[in-house]
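Structure below; questions to follow.
As you look at this complex, bear in mind that one protein chain is not there, while each of the others sits in place.
Take a look at subunit A:
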Amino acid sequence: MYNKTIVCVYAQDLLCSLHSAYLATPTNLKIHHYLIFLRSFYFLEHVSYMALVGSFSFNSFLFGVLSCTGTAFLAICLWIQVNKENKKFKDLAPKRAFADFVLSNLVFHLVIMNFFDRCPSPILNVVFMSCKNVV
């Protein structure tokens, strides 16, 4: 009982310090954090959907899962490179980092388009199919 209360207190302390430390990060980085959180959420949702319904269209499952992880990690990479406190990346201009991010996202989406095989709305379906054929 005694130990449990101490752990709870510690946990509360931990959360408080995390919270305060987190508030100290500049706003532009928080955008990255929000995006990454969003992507992780969608990833979990997709995985649970597949676990419930079954992997009928493995293609679209892969598409969903990997697009989430892909854009998430790329955002992480950009975040690493843009973070001013990171000493090793001081000589990398933020514009160059962003350009790299755009390029890798481009390649990534070119690749992921090939896995796309169905879409709920028929209009969007036509659009995506034509894009896929072009690619």
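One rule holds in what follows: contacts are C-beta pairs under 8 Å (C-beta built on N, C-alpha and C of every residue); 3 or more make two chains touch, one makes a residue touch a chain; residues count from 1.
Note that in this section contacts and distances are computed from a predicted model.
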Options "Integrator complex subunit 11", "COMM domain-containing protein", "Queuine tRNA-ribosyltransferase accessory subunit 2" or "dolichyl-diphosphooligosaccharide--protein glycotransferase": UniProt name of the undisplayed chain: "dolichyl-diphosphooligosaccharide--protein glycotransferase"
Subunit A residues that touch the omitted chain in the full complex: 7, 10-11, 13-14, 17-18, 21-22, 24-25, 58, 62, 66, 69-70, 73-74, 76-78, 80-81, 85-86, 88-89, 92, 97, 100-101, 103-104, 107-108, 111-112, 114-115
